[in-house]
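Our next item is chain A:
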Amino acid sequence: MELQPLYIQILALVIFAIGIIVAVARRNLFFVLMGVELALNAVNLSFVGFAKTLPAEASVTGQIVPLFSIAVAAAEACVGFAMVIMIFRNKESVDADSYSDMKG
Partner candidate 1 sequence: MLLNLLVIAPFVAAILMVLNSKEDSSASSRMAILMGVAFAAMSVALIVTGNQATTPVEWFHIPGTRGPVYYYLYAHGLGAWMVFLSCGLSLVALISARSITGKSYRNFAIGIFALMGAMNGTFLAADAVLFFFFFEAMVIPAAILIAAFGGEKRTTAAMTFAIYTLVGSAPMMVALWYLLTIADNSLLLSMAVAIQSLPVETQTLVMLSFLLAFLVKTPIFPFHGWQAITYAEAPAPLSAILTGAMSKAGVFGFIAWVLPIFPMNLNYISGLMWLGLGTAIYGALMALRATDGKRLLAYSSMSHLGFAVAGVFSLSEAMLPAVLVLLVAHGISAGVQYFLMGVAERMTGTRNINEMGGLSSKNPVFSFLFGAAGVMALAVPGTAGFVGEFTVLLSLWDLGPLPALVGGFCLILSATYVLRFVQKVIFGKPAREYQEGTRTTALEGVAFGSMLALLLAFGLHPAFVTNSLHLFDEGITEELTTEVVEEVAEPAEQPMTAEELRELDSTLAASGFTEEERKALIAQIQSETLAVDSAVAASEAAEDSVEAQGAAEEQAAGTDSSAAGAESPAVETEKTEASENE
Partner candidate 2 sequence: MTHLPLWFIPLFPLIGTILLGTIAVVSSGAKKGPSEGLVGTLAVLFPALSFAVVAILACSMPEAGFRETLCNWIDIPLFRADIGFLFDGLSRIMLLFVTGIGSLIAMYSIGYMHGDRGFARFFAYINLFLFSMVVLVLADSLLLTFLGWEGVGLCSYLLIGFWNQDIKNCKAANKAFIVNRVGDIGFLLGMLTLVTIGGSSLLNYDGLAAFINMVIGAGEVVELVLPLSLAGLLFFIGCTGKSAQIPLLTWLPDAMAGPTPVSALIHAATMVTSGVYLLARLSMMFCLLEHVLLIIVFVGMFTALWAAIAGLLQNDIKKVLAYSTISQLGYMFMAAGVCAFDASIFHVFTHAFFKAALFLGAGAVIHSLAGEQDMRRMGGLINKTPVTACVMIFAFLAIVGFPGFAGFWSKDLILERIFVSGPILGPIVYVVGLATAVITAVYMGRLIIMTFFGKYRGDKETEEHIHEAPAVMLFPMVILAFGAIFSGYLWADSIGLTFFRDSMASVVGQAQAIYLAANPAAHVNPVIFAALGTLAALGGMYIAWKVFSRARIIGVKGASTVPEGSAASWTFLWDYIHCAFIAVVNILAWFCDVVVEKVLQAIQWTIAAIVEILGDGASILQVRKVRLQLSFSVAGVALLVMLVIFSGGLV
């Protein structure tokens, strides 16, 4: 029995599902952000897994996109946490449900 690409995809799927659940089900803002990171990671993994099924030249895209997505995630985390700091100071709460001013 060898390592199959399918296994990697299944793993990515599981981590993605957990990531989503963390992002939505947890009420703490930090967990929300961490869930998003988890889901992003899962997607990167999926990319790499699929890329490995292709011949070398064609697989390049699949390996470069995660690279960029990691960079974007870094930027997102940077801004995201700055915002968390800001709104935490305003509301004195990290409960995601207390930020519901958007409904008109």
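Side notes on the structure shown:
To be clear about the criterion, contacts are C-beta pairs under 8 Å (C-beta built on N, C-alpha and C of every residue); 3 or more make two chains touch, one makes a residue touch a chain; residues count from 1.
How were these picked? Simply put, all candidates are chains of the complex that A comes from, given by their letters.
The structure displayed is predicted, hence computed values, not measured ones.
By the touch rule above, chain A in this complex touches candidate 2 out of 1 or 2. Listed in rising order, the residues of chain A touching candidate 2 in the complex are 20, 23-25, 27, 32, 96-97, 99-100, 102-104.
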